[in-house]
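Here it is, the structure, as structure tokens.
Our next item is chain A:
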Amino acid sequence: MKKIIGSALAALVLATGAASAQQGEIKVGEINSYSALPAFTEPYRKGMELALKEINDAGGIKGKKLVIISKDDGGKPGDALTAANELVSRDGVVLLAGGFLSNVGLALADFAKQKKVLYIAAEPLTDAIVWSKGNDYTFRLRTSNYMQAAMLAEEAAKLPAKRWATIAPNYEFGQSFVAAFKELLTKRRPDVEFVAEQWPPLGKIDAGPVLQAIDAAKPDAILNATFAGDLVKLVREGNTRGVFKDRAVVSYLTGEPEYLDPLKEETPAGWIVTGYPWYSIKTAAHQAFLDAYQQLHKDYPRLGSIVGYSTVKSIAAVLTATDDHSTDGLAKAMKGLKVDTPFGSIVYRAADHQSTLGAYIGTTGIRDGKGIMVDPVFREGAAYLPSEADAAKLRPAN
Partner candidate 1 sequence: MTALLDVRNLAKSYGGVHAVRGVSFSLEAGQILALIGPNGAGKSTCFNMLNGQIRPNAGSITLAGQDITGLAPRVVWRKGVGRTFQITATFASMTVRENVQVALLSHHGKLWAAFRYAGAAYLKEAEALLALVGMEAQAARPCGELAYGDLKRLELAIALANDPKLLLMDEPTAGMAPKERVDLMRLTAGIAREKGIGVLFTEHDMDVVFEHADSVMVLNRGELIATGSPEAVRRDPQVRAIYLGDGLLYDAKHREGDAA
Partner candidate 2 sequence: MEFILVQTLSGLASAASLFLVASGLSIIFGVTRIVNFAHGAFYMLGAYMAFTLTDRWTGAFGFWGAIIAASLVVAVLGALMEMVLLRRIYQAPELFQLLATFGVTLMVQDIVVLIWGPEDLMGPRAPGFTGAVTVFGRMVPSYDFLLIALGPVVLGLLWLLFHYTRWGVLVRAATQDRDMVAALGVNQKWLFTSVFALGVFLAALGGALQIPRTTVSHSMDLAIIVEVFVVVVIGGLGSVLGAFVAAIIVSELNAFGILIFPKISLILVFLVMAVVLVIRPWGLFGKPESAPRPAAGLSIRPWRPFTPAERIAVAVGVFGAAVLPFFLGNYALTVGAEILVFVLFAASLHFLMTVGGLASFGHAAYFGLGAYGAAFLVKFTGAPMEAALLVGPLMGLAGAVVFGWFCVRLSGVYFAMLTLAFAQIAWSIAFQWVDVTGGDNGMLGIWPSTWASSPRGFFWLALGIAVVGVGILRVLVFSPFGYGLRASRDSALRSEAIGIDRRSMQWVAFIVAGTFAGISGATFAFLKGSVFPDFLGIPTSVDGLVMVLLGGIETVSGAVVGAVVYKALAIWLMSQTDLSKLVLGAIIVLLVVAFPKGIVGFLEDLRYRLRPPRANGAGPKTAGYGIAKVEAAE
């Protein structure tokens, strides 16, 4: 409780303090769903704070202090635009970053295009933000829907299962993920068929009837894209009803601590998931991050922490890469920008503005009463993206 009040106050101070601009500062704007989705944005904010501290402790951006002004969007794209406007018009930030929800990300991307501001989308997963609705000023950090679908489809194709059923939340995120997965899996395995689909409303899954309906179609394997509270309901109900017994389950995002931790000892075993096994990543880059994070926050990182941290590192990288801090100058510098993250080095591709941040894939298991990812393997993002030439064709011509 104290922590939250503390960080809220910090944000307040950050926001008001920044209004009085000082020489020797570079201000950037950041927007996220702090009040609507605190479970995911709190670790994200902590990741940002760590990166910001590291950068400024090391002398800032060529001697200038990096200042981040954070705003809440309440989970609404309209409010995100108001916040973006405030940051750009009143606070005079050089670029925008952030966003968790896809619709917020798309709204901010469109704002960036219209107002000619650089926007680094942190968490939104939708493919549209870099492809069908991509624009010159928007870049996206996180491993996208398509990339993770491709990683999961690769694993799914190795399974003997032929009959698949899908459960995904009924909105664009779920729909586009299932569509991408279907396409990619069918490409690898023309013999699979999709025998049932369920689209529960986000946050309101009626798990019993949904699982019965899936069970009735007698699938060999199930693809799940529900998360958070819906996922817990699904797991509990499915475990009790034995729906997951003798069936392969491929589950999107479930390995992220945000979603895996609440399952505790009820974590299902053997699900193929994407996620963030912070406890078993042994790379030097990650270890340094993990130590610093735990020292600063006395807590373990979630995937959001990685995203927040890497977002700020990306911001610092682009501001360092060029002295031309105009939007066009920054956008030019973003293309092909190399950034070091806890997941290794990534590149913002010049053709479609997608970063090559990868993801961990593994199976679920339980250790000490906690859900974990067993034998996680890192998948390089670049390997799961269409070639730059192909990706460029997916973007609107303008």
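Candidate entries met the following condition: all candidates are chains of the complex that A comes from, given by their letters.
By definition in this document, a contact is a pair of C-beta atoms (placed from the backbone, for glycine too) under 8 Å apart; a residue touches a chain by one contact, two chains touch by 3 or more; residues count from 1.
Quantities reported herein were computed from a predicted structural model and do not represent experimental measurements.
Q: Quickly now, which of 1 or 2 touches chain A in the complex? Give its number.
A: Selected candidate: 2.
Q: If you look only at chain A, which of its residues touch candidate 2 in the complex?
A: 1, 4-5, 7-8, 11-12, 15-16, 34-35, 38-39, 42, 71-72, 74, 76-79, 81-83, 85-86, 89-90, 102-103, 106-107, 109-111, 113-114, 126, 128, 133, 170-172, 175, 197-201, 203-204, 206-210, 212-213, 215-216, 228-229, 232-233, 236-237, 240-242, 258, 261-264, 266
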